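Only one protein chain is missing; all other protein chains are in place.
So, chain A:
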Amino acid sequence: MQIIEHFMSLSLIRTVLLTAFSFCSAARSLSTSVHLQAQAKSKKTLAKPGVKNIVLVDGVRTPFLQSGTTYADLMPHDLARAALQGLLNRTGLPKDAVDYIVYGTVIQEVKTSNVAREAALGAGFSDKTPAHTVTMACISSNQAMTTAVGLIAAGQCDAVVAGGVEFMSDVPIRHSRKMRKTMLSLNKAKTLGARLSLLGSIRLAHLSPELPAVAEFSTAETMGHSADRLAAAFGVSRLEQDEFALRSHTLAKKAQDGGMLSDVISFKVPGRDIVSKDNGIRPATMEQLAKLKPAFIKPHGTVTAANSSFLTDGASAVLIMSEEKALAMGYKPKAYLRDFVYVSQDPKDQLLLGPTYATPKVLEKSGLTLNDIDVFEFHEAFAGQIMANLKAMESDWFAQTYMGRKTKVGAPPMEKFNTWGGSLSLGHPFAATGCRLVTTVAHRLQKEGGQYGLVAACAAGGQGHAMVIEAYPQ
């Protein structure tokens, strides 16, 4: 009863808000054009002739929670719905103005394999708005966003919602293959005798379940193990990793306390309290971090629970539009989404080096250098992985030997790098992280007055992604 009442009240609030927003939009569009002319540009814009300008209108996310905490009893589409509803609330977007929805997820809940559609329907989007789910490991929502960009650029859509959800509190655990086979045959067995004989064939070993692992299918190596080897390959010490992890938590705490994380929406979890903060940010001391034992390569490894991103539940969503449409609807976009690349490399020894490969490629595409970038947001899978990437980017030898480039691209300066925390501290719901990175870049560009931002991330399968984002003139 209570829950139903709650939902009713929520939708009431939303209706009120929506009306309020639509009143504002006319005024907003006016102010935009004024700004456009007023601003003197310090750097050139990346707009290309003949290419549509595509903008990020806004982005939100649910608080990222350590799995097994407040979200524990939900299902993935519940979280996704919360993010979608949050986006609607935040933008005041009329539900039928959305042409398409693309959503990412990694560990699939089999009941909602097209989680995009289930969440969209549940969030009250028009049942006339198609939705599909994409998966590309930790860059799934990046893929969702670039799919949206593609749809708009191709002239097929004007307004697309993209996002991603990951729910690690519950993962599909399967019966063993043998047991599944028996159970499927059982369905087909016609006589009681046949059924009994099938039941009789079940052995104790059939009952042992198959657990999903964060392991590469091609190499059977878990990601943490690969990260430890990667850190060792680049000579990243335990101390460096712990320091970077501590930096991430410290900066995240500062950002949280300073109210920078404005992409986070409040979410009333059914049966629980309202959640409005990430709960994995825990700045510790170096001594505390040093005490932890290695989690993957024992006893001499360097990757620990504290310098790795933790299992997280969370969802994110962004609204992407063609610039004309956004302006026509009265929005003040936050940023332009410009060039992007996907890269892939050896899934064994270079599993997590995506940013190293993607960064120079996307900069080249945009005609920029590393120095032009004001804001860097890299996905922090492991502190060791970030440090390894920074060292690889700083190495001419690596660029020449493995990437076929003449020189190194260079490592981003730390004062511009993940200054509001990162996946290590904020959390990393696999398929939701991409939207967080892009939204954060947009917010940081606005706050810090920069013009270009760079997002880069690694992903399982030895893949990677980078995107250049340009601040929308304020």
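Keep this in mind: a contact is a pair of C-beta atoms (placed from the backbone, for glycine too) under 8 Å apart; a residue touches a chain by one contact, two chains touch by 3 or more; residues count from 1.
One rule holds for everything that comes next: contacts and distances are computed from a predicted model.
Missing chain, UniProt name from the options "Hemoglobin subunit zeta", "V-ATPase proteolipid subunit C-like domain-containing protein", "Trifunctional enzyme subunit alpha, mitochondrial" or "Pescadillo homolog": "Trifunctional enzyme subunit alpha, mitochondrial". In the complete assembly, the contact with the undisplayed chain comes from A:Leu230, out of A:Leu87, A:Leu230 or A:Ala306. From the options A:Gln66, A:Ser322, A:Gln350 or A:Ser366, the residue with contact to the chain not on display is A:Gln350.
Touch with the chain that is not drawn comes from one residue among A:Lys391, A:Lys416, A:His443 or A:His465, which is A:Lys391.
For chain A, the residues touching the absent chain in the complete assembly are 217-220, 225, 228-230, 232-235, 297, 300, 346, 348-350, 388, 391-392, 395, 397-398, 401-402.
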